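Accompanying notes for the structure given below.
Coming up: chain A.
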Amino acid sequence: MKVGLFIPCYVDAVFPKVGDACYRLLRHLGVDVVYPEGQTCCGQPMANAGFAKDATSLAKKYDDMFMGFDYVVAPSVSCTAFIRLQYPHILKEANHKCHIADNTMDMVEFLHDILKVNTTLGKFPHKVSLHNSCHGVRELNLSSPAERMEPRFNKIKDLLDLVEGIEVVMPERADECCGFGGMFSVEELAVSKQMGEKKLARHIATGAQYITGADCSCLMHMAGIAAKEHTGSGIEFRHVVEILAEGL
Partner candidate 1 sequence: MSTSNDIIGACRNNIKKRLPRPCLSDIDATVYTDPVEEFIVQATAAGCQVVRGKSKKDLDSIISEYYPDAKVIASAIPEVKSATVNPNDVKKPQDLNGTDVGVIEGKFGVAENGAIWFPQEVKERAIDFISENIVATVPESEIVSNMHQAYPKITFNDFGYGVFIAGPSKTADIAQVLVMGAQAARSMTIVLV
Partner candidate 2 sequence: MSTTHSKLAKKFLENQQYADWHDSTFWGLRMKRDKMARELPEWEQLRNKASEIKRHTLTNIDIYLQKFADAAEKNGVEVHWAKDAEEFNEIVYGILKDNNAKKMVKSKSMLTEECDMNPYLEARGIEVVETDLGERILQLAHQRPSHIVVPATHLTHDDVGELFEKELHTKKGEHDPTYLTYEARLSLRDEFLTADAGMTGANFGIAETGDIVVCTNEGNADMSTSIPDLQIAAIGLEKIVPDYECLSVFLRLLARSATGQPSTTYTSHFRKARPGAKKMHIVIVDNGRSKWLADDDHWETLKCIRCGVCMNSCPVYRWSGGYSYSFFIPGPLGINLGMLHDPKKHSGNVSACTLCLGCQGVCPVKINLGEQIYKWRQTLDGLGVANPQKKMMCKGMDYVFNNPSVYNFATSSAHILNHLPSFIVNNGLNPWAYAHKMMKFPKKPFHNEEES
């Protein structure tokens, strides 16, 4: 099984440690993982802002780059969801055959559904509040959305439960959006800030030392608010893969 690692632009620039943790964890699990050079962005920021056409060349580039891999994995649910759900449309419009969108997976999905990891991973003896990201919940089915009356599950929690010493808690309104929303956080400054502050407060109210989740963009949003308003009360942010890889 040949697996390509896709590190989206902002993870690359802002959270290189997350990329590093992905690589280490996959290697630890014996996966033949390759990080192809020259990758940048999936195009989601432009598309969500209304410029999906501007994402066409990035989609082509991505598809060409990862063609031939069995899976592409990425530590970002919204980028993964965008690639899997929108690339087929975007590339169809451009008369470009789409090869790899269906096999692009978020790290959590890949670990949970493909590798079916069930052995003890790293050690993280801390109380952690789990942040469900909207596109993880509602587009990638990482967990059952609160509004749907279906059996409850949470793949992120399943994985975190494999970490030694961890205590995972959920904030109130666990499936409420944090207010990032890509271009939303720029166009709708006030509502975005409000939603972020409220979400952050509910995470802090759990008494956790860390907030974790499968999407760096939500974490970046809340971390930025915590630092600006000094409302973080020292709470720290870790991508779920960083916790899974801790000490490996």
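Inclusion criterion for the candidates: all candidates are chains of the complex that A comes from, given by their letters.
As a convention for this text, a residue touches a chain if its C-beta (ideal position, glycine included) is under 8 Å from a C-beta of that chain, and two chains touch if they have at least 3 such contacts; residues count from 1.
No experiment lies behind these values; they were computed from the predicted model shown.
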Selected partner (touches chain A in the complex), from 1 or 2: 2
Touching residues (chain side chain A, partner candidate 2) in the complex: 7, 9, 11-20, 23, 35, 37-41, 43, 45-55, 57-58, 61, 134-135, 138-139, 145-150, 173, 175-177, 179-196, 198, 220-221, 223-225, 227-228
